[in-house]
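Of the protein chains in this complex, all but one are displayed in their positions.
And then chain A:
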Amino acid sequence: MQNFSVVSSFPLKPACTFTIPKYIVKFPPLRLCSRLHTSSLTSSTMDPSPLTIDTINPKVLKCEYAVRGEVVTIAQRLQQELKDNPGSHPFEEILYCNIGNPQSLGQHPITFFREVLALCDHPFLLDKSEISCLFSADSIRRAQKILGLIPGKATGAYSHSQGIKGLREAIAAGIEARDGFPSNPDDIFLTDGASPGVHMMMRLLIRSESDGLLCPIPQYPLYSASIALHGGTLVPYYLNEATGWGLDISELKKQLHAARSNGMSVRALVVINPGNPTGQVLTEENQKQIVEFCKKEGLIILADEVYQANVYVPEKQFHSFKKVARSMGYGEKEISIVSFHSVSKGFYGECGKRGGYYEVTGFSADIRAQIYKLASVNLCSNIAGQILASLIMNPPKAGDDSYESYLAERDGILSSLARRAKTLEDAFNSLEGVTCNKAEGAMYLFPQIYLPEKAIKAAAAAKTAPDAFYCKRLLNATGIVVVPGTGFGQVPGTWHFRCTVLPQEEKIPAVVSRLSEFHEDFMNQFRD
């Protein structure tokens, strides 16, 4: 076990050492001297005010996160205006298609999961016979089982910093059942959503601007923001829009070698599968190439797999990177992989719970100890989120009381998502100058829009990026909120926006017609 060095006196001692008094002098409760003499203190150049835009950490200034950025701020304002003054805009409501937040747009949670969580929140219920009228029998049993895994059944206590052991065991079992390869509960770190795990890895890997992380373009801007926040450099690799957002190894090689020849130390490869915002599901062949590449180049794979339960096309399947690597015969000595998962997506969509985990394999014991140490500073992630993570990896099985209803809920949501993805994809493709790749998975569409020269000039005049210009116009005309492609990255000179497939199915026709109408008006105004 790592022996943390503990110092007997504090690291930053003042220059003069304090001597222990030879006698105890009992002071009355101490009051500070009533006046401090500023003249007796050395004053270096004093900042005008300690926390201003000029003195804030520049890395904070540098990072950006468009998913809740400018367009969304405008939307919130419009929403308030609608509330205060109905009829003040040409639409009745704001439709937030900017963020993968399914339950905010009417998706229902999975009943079984909520039953278990409610019972764990208020275990007093488990002693009551009345609950059999209100809760399914297997949810009662599962809650009892989970509480049995928690010391003292205390869901209000800080747990082990990696998360409750029994829950990690359940997750490891779920991973093994999914992949066919073993998973070690001690490799798993439960976190408040997947995002803290990503921040953790950036913290470990980034020493300076010379440390680079290969990231897909377009990417989910958590990566660019986190890299900026931690003072590293994002090394882009472009996904190929023409081939359904394909990931070409030649592109990876090119970008890696360019970065290295610039003196950069490239440490890891971020891969989002299924993709966000792009929605592609990698083929197994492609994944093998990526594994081979990372192994050869000594790169850690940071595998964002939060959309693993969102695959809409029969010809594709989710394979975890760990599974692919193991199937190639590569174990912990050959390759380092960090896999991220979350309770926010899939068909459970439990964003507000902040539940997730990352699984670290292929790291030495002393690195693992450092990861544990960082996790311990925050003590632990929220317990309900931990329970939920164990539930999604270990859902009702055939024969369980809730199985049928669970399946119905799950398949209902997934098939609806697939339908909505197709409907919106077709709708975008029918617009003048717009092409949209299929969403094979995840929750988004990322259409490319051709913006005429006049529009680009108008955007410049409005001091806004052309895609942001389009998105703001769209918002003001229709109330639909999407995120400009600039927020995710795109090949320079191309313009996109990201739109979720999440509005309720009954609203989709209205979304399509409003959008089409707006687009036609826009093109009429700005057409070359």
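Quick note on the criterion: a residue touches a chain if its C-beta (ideal position, glycine included) is under 8 Å from a C-beta of that chain, and two chains touch if they have at least 3 such contacts; residues count from 1.
Just so it is clear, contacts and distances are computed from a predicted model.
Of "Aminotransferase class I/classII large domain-containing protein", "Putative exosome complex component RRP41", "tRNA (adenine(58)-N(1))-methyltransferase" or "General transcription and DNA repair factor IIH subunit TFB4", only "Aminotransferase class I/classII large domain-containing protein" is the UniProt protein name of the chain excluded from the display.
The chain omitted from view is touched by exactly one of A:A177, A:I249, A:L379 or A:A462, namely A:L379.
Remark: the omitted chain is touched by one listed residue; of A:R267, A:H341, A:R410 or A:H519 this is A:R267.
Taking the complete complex into account, A:G298 is the one of A:P90, A:G298 or A:P509 that touches the chain left out. If you put the hidden chain back, the residue from A:I140, A:C215, A:L229 or A:I290 that touches it is A:L229.
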